[in-house]
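One protein chain omitted, others in place.
On to chain A.
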Amino acid sequence: MEKMTRVSTSNGRTMFCHLDAPANAISVCRDATQVVVAGRNIFKIYGLEEEGFVERLNLRVGRKPSLNFSCADVMWHQMEENLLATAATNGAVVTWNLARPCRNKQEQLFTEHKRTVNKVCFHPTEVNMLLSGSQDGFMKCFDLRKKESVSTFSGQSESVRDVQFSIKDYFTFAASFENGNVQLWDIRRPDRYERMFTAHTGPVFCCDWHPEDRGWLATGGRDKMVKVWDMSTNRVKEIYCVQTIASVARVKWRPERRYHLATCSMMVDHNIYVWDVRRPFIPFATFEEHKDVTTGIVWRNQHDPYYLLSGSKDSTLYQHMFKDASRPVDRANPEGLCFGLFGDLAFAAKESLMTAPQSVGDVGRKTYPGGDRRYPIFFFKKPDVTEQFAQVSSALSVFESEAGSGVGMDWFINTAQSYLLSGKPFAELCEHNAQVAKRLNRPQESTTWTMLRIMFSEPANPSLSTNHNLNKSGNLPLVNSFSMKEMSAALNERNKENRQDNLHSLETNLNNNDENEETEGSEGQAEYLFGDAELDDDDLYSMEHDNQAAEEPEYLLPQEAFPLRHEIMDHPSAPEPVQEKPESPHVSGSETESTCLTPMESFSLISVSQLLFSPHLPPKFFCPIVKEMLCYYAEQGDVQMAVSVLIVLGDRIRKEIDELTQEHWYMSYIDLLQRFELWNVSNEVIKLSTCGAIMCLNQASTTLHINCSNCKRPMSNKGWICDRCHQCASVCAVCHHVVKGLFVWCQGCSHGGHLEHVMEWLKQSKHCPAGCGHLCEYT
């Protein structure tokens, strides 16, 4: 018989047919040639042909179909091919005999259950034994030769969701319950279950005995899990657990495949999955044909693992071919990568990729090119084979950040703490931040700050300039060296410009020096210049024209403004003289140090006079570049830089960048800061931000709940009097007045008062000012 059925199903195809109504359950007859579909409004038998399903019989007969036809479950007898049993939603258990000559095939009707019957099950080897499980918490065993149940099993008022006879043990059956329990019963002992264990949280919708392994029971529950239990031992042991994405409505072991089982879900998810229980994270195969939840699944033949039948709420009946199933494993990414909390990195991949030690090293190196200074150097720790599957085995490697190089984000924390964002003049802020960046070995950021200062400093403040003009020439090498080293593509353009600027400045420097010699007369002359600026300016410019004949005179004016202003405003940067000397050849033309002191004043005069021509052009001119730079930093993941610059520049740049981007940057930075627990910095950033959405972050969740110190009840009212005990809460223990400002109290005795009062008191005494005798401790 077995052989014959195998032959008969050796070929076939995925096929389906429409039913008239949603199905609740399906069952297949022993020789796998017919399938019965049952539902609230359907009860039909279909023949399984090569070409498709053929309707054989409609069991729903009669003018007014009774609720006995409204089936929650159906089962075809596996011994007697004419015998069917259904569980009706009204609590009836009905058996049907297809051999009956009349249209109505109903044979017997048992109405002993008071609530919906969820499950019926024939004994696998005993012809006349039928078991039912109902919502009313009872399981009943029927002998089909009698009119009534032969025994009743009580689940102690918990609803029964599934009952299954053990395939191997003649007398045993399992029942699953709505409260998450599974019970094992001996059919001969209706008074008490053999054993019970809690399998799931929430209802256990289904269970299924393993067809070969005597002790294995699979259960599926509303908690979205499928668990496999080993019953053969003294204590029931969970041996496998599969996590699905929706509550599990049915579970069926796959024939001939020891570790495979099929599941479908009760809600939301319409697919049928076949799992290898040893690989619980990804389905072995998926059938995705149904458009609504699948309500019944059954393997077509007990010995054929390739055909699966399923009925669904979408009113279709499908035969799925295993070869047509989709295999999620094939589409899954076989490598995994994840950062740990402390900068560790875990990397899992197929073992074949990771076997040779050299290749492992390569992987490590590939992931972390040593060039990037910001990441710590990783080294290979251990190849750790964690999971050994039938199909795949993967290796997991953990790369630890090298000890000493620290967490890897130290630079971030340091920077966040050291940057100044407000409270000083713009130039000083830039200068400070540049120093910070430099100290942390981040030359690019450092240079950026310097550049910003150069670009946006206001050319006022001649007084400042005179203080520092000794150092002024030192700026040139700094800027120049930056332009040489800078490799970043995004900044290249600007670098070029800068270099041009520098060239100009060099030239003008030379010019100025020449001039200096000319104007080197007296200070009185300088004053004269002040008064009669225009004339002198003309003179100056004409001189320069000679030097730079190639360029148009009108355009030269603003261009000259930069270098000159550089000269004046650059001084705060004040690089160390040590560095200065070897790099100074650039400035060689200007024998500055000695000459500068006196002529400087004339410099400043010149710059002031030039402001008359182009006071606001330069900062605006730089805005697009700065904007580009900020975007560049943000894209590089250094949102810290972007936000810091944004704050320091303030109005100079804000209008250039759209609100949303700014908000986005702020949010990311604040989020980062908070992850590193830099609350103060994060708060400062929030405070300094100009986005409405950010500023209101500070106003969220500022509620403070207070309990009355007398009656220990929450203070619901505003004000100082507790409305339960009608006393003033939070009274100062020293002066006995209500504290309306800072209130400090001892956590031991909860007495306290005005901060200053308590401080004074504690100078005199260690005991509580309230006189409670407590030795108060304040930190």
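As a working rule, contacts are C-beta pairs under 8 Å (C-beta built on N, C-alpha and C of every residue); 3 or more make two chains touch, one makes a residue touch a chain; residues count from 1.
Note that contacts and distances are computed from a predicted model.
J.: Looking at what's absent rather than what's present, what does UniProt name the missing chain, "Rab-like protein 3", "Sestrin 3", "Tectonin beta-propeller repeat-containing protein 1" or "TP53 induced glycolysis regulatory phosphatase a"?
T.: "Sestrin 3"
J.: Of the residues A:M266, A:M409, A:V436 or A:M451, I need the one that contacts the missing chain.
T.: Residue touching the chain left out of view: A:M266.
J.: Of the residues in chain A, which ones touch the absent chain?
T.: 40, 64, 66-68, 70, 72, 88-91, 111, 113-116, 135, 178, 202-203, 205, 222, 246-247, 266-268, 270, 291-293, 703, 705, 713-714, 716-718, 723
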